[in-house]
Structure formats: structure tokens, C-alpha cells
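Of the protein chains in this complex, all but one are displayed in their positions.
Moving on, here comes subunit A:
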Amino acid sequence: MAKVGVVGIGHTKFGNLSEFDLGDIMAYAATDALEDAGFLEKRKEIDQVIVGNMASGLFCHQSAVASSVISKMDMEPVPAELVENGPASGASAIKIGYMAVASGMADIVLVIAGEVMRKVTGWTGTEYVATMLHPQAEYDMGLTLPGFGGMFTRMYMEKYGLTERDLALLAVKNHANGAKNKYAHIQAECTIEAIADGPEANVVNTYVAEPLRMYSTCPVSDGAAALLLVNMDSPKAKLFSKKPIRIAGIASATDTHCVHNRKDPLKLDAVRIAGEKAYAMAGLTPKDISFAELHDAFSILELAISEEVGFFERGKSFLAVRKGETEIDGRLPINTSGGLKSKGHPVGATGVSQAVELVRQLRGEAEEGRQVRDPKYGMAVNFGGFGNNVVAMIFAKE
């Protein structure tokens, strides 16, 4: 297989972009990536465009977004296809792009992912996202993703002794990072006194799906991100202005669609297996990872995922958070971008946004105060469904 590297990254600011067309914001991110790579004028030499999106048909009443983006960017006749894998659509699009380059079918692939969710209210958006659950066993019963997040959190609390204050500590950490990230939806710090310890915390940090509170739940965001991939073994790799960041490992795995069919609902097998495959592909272990972007749509997932990919023993990750080990200057910084909690979660865009953060950190281009010291390997986990279709990625500085 050819070595695959990232030579261009692009990102819109996440937030409320509902006045814009989905194709426009995707084109903005793609243009940003092409400018970063010094390849905008040569964009018709790209072999393949892969677009990631979860639910433009529901949120925007728009389909065939790949065609829309190509046209907006004046890139015809470059081939373009859409990849949909729920909230892991972004990382799945990267995986497909990676496969195209690694297999030799393409030398240069542009991956674009985006979502506009705020054309509808948050309530409707939550309902749309819930359509990825099992139609009869879950969706029809009124389950939503925050509902699952709440139940998962409750089980974890009862089994391992996690407290609501521990979840608040994650929010404080991630908001501190997101406040410095120019792309983040919520660029504001929060304090533990205000959201957990103080007399007004119960109202300031209100419940969303008990025991999950507002500061344990990601916002509903719009946004897009893009990557330009290249065959590092090809002479074309020399066409770009930036040194490639290598995709050392990328893998996905699935689990039962119905959460109730799992032997232990607290075990996220798809995360574990995707992580193990990505480590094997990269020839690395969890100890080699310098920092990570983990899919904290609900804060509990940052903890659970960090355990499944081997950073911490099961049920022990929150103890590391208490010690500050996952802060930006800690032993293993997690969610340096602010994570989904602060940076935002435009569902289809998230995996590519996580990859953009890996590249920014490995290049040393993160903003002052949230740049990891001399990172070698970054890992991202993009979580689809309620853990039923997960992608893990490991990027390396060459």
C-alpha cells in the first residue's frame, strides 16, 4: 500500500451558519484546504473528491451534496461521491479517501465533510439525529442520543463511582481549550464553581438528560472541514507547499445496532476493535500517542472511549482527569481542540474536524496556550450511532 499523507487542511468556524447553504460552507472549507496546500489553482488535477455528510436530506432538504460542492468549486469533471455513516461520516470519508490513495487508484484525494443542523430547532435536530437508532426497538420508543448518553452515564456512575462533578471537570478542561481555538463554536471558558460547586450551579448548569447536564452535552452546530490527501510515494507529493502529515493508521469497526443486544452496554467493542486495528496498522501502542481527539458528544464518551483505546484502565479515566493528566500540559492531552463539547458537533463534519486538529497539532500550528509540546502521534476516534460504527485514526509527524 502507498503511504498516505495530509498536505492541506481547511475548516470553517463552527457555530450557527444556518443562513448559509451547506454546499457553500463545504466549498469554503475545501478552498481553505486547497489554499493551505498551495493547490487551489490546480484543483482539477485532483483524482477524487469524497464528501462526508450525515443528514442533509433531513436538516436542509437537500440531497446529492457532492455534486453541489463540485459545481460550487468549479471542479467538474472531477469524480465525487458521498459517504454517510451517521456522526462518523467524516472519518469514514477519510477512510474511503485513504483507501483510494493507498490502493493506487488515486494519487490526490480531497475529503470534505459538513453539516448544517441549525436550520431547524435543537429539538427537531435531536429528533433527526435519533433516526440513526434502531427504528423499532429504539427510535419508536422515543429514545434519543442524549437519552442514551444519560443512561450510559448513570450506569457508569453506579459501576465506577463517577460523579457529576467529574463530568464538570471535563467541561472546564475542554472549554479552556476551545476558548483558544479559532474554529470553536463556544469560545468561552467555564469554571468549576459556576457549573458544579456554587450555589447557583443547579440552574446555571441545568439537566438535559439526567445525570447529563448542559455542560456535559455538546451544542448543536453547523460547520465544515476538509483535508487534501496525497500518495506520499508519488512524484505528485512534491507539488504541495506543506510537508505531509502521514496517516499511520485508520480503521473502523461495528457493533450491534440495538444497544440492548450488547452483553455489557458499558463496553464499546467497536471503539476497542477500531482502536486495536489502527494501532496495529501504525505499529504503535497507546503509550506512543502524544494527544487525542475523542468524540465527546456527551462528556461520558470522552472517558469511555479513552478507556476502550487503552489510555486508561476501565473505570479509571476520571481519576486521571481529576489529576489533570488530560489537560493541555498533562501526560496525555485529550480534546485539545475543545472537543465536541466546546468546538461543536456538526455531525457529518466532526471526523474531518478531528483530523484537522491532529494535523494542526502535529504541524505545531495550534494557537498559543493549546499547542501540545512536541507531539509525534495524534489519535482521533469518531463515534457513529451509539457506538455501532466507529472509526479510529492515528496521524504521525514524519
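By definition in this document, a residue touches a chain if its C-beta (ideal position, glycine included) is under 8 Å from a C-beta of that chain, and two chains touch if they have at least 3 such contacts; residues count from 1.
Throughout what follows, contacts and distances are computed from a predicted model.
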Protein that the absent chain corresponds to, by UniProt name, given "N-acetyltransferase", "CU044_5270 family protein", "Multiple sugar transport system ATP-binding protein" or "Pyruvate dehydrogenase E1 component alpha subunit": "N-acetyltransferase"
Selected from A:V78, A:V204 or A:M281 as touching the chain missing from the view: A:V204
Those residues of subunit A which, in the complete complex, touch the missing chain: 19, 121-123, 186, 188-191, 193-195, 198-200, 202-207, 215
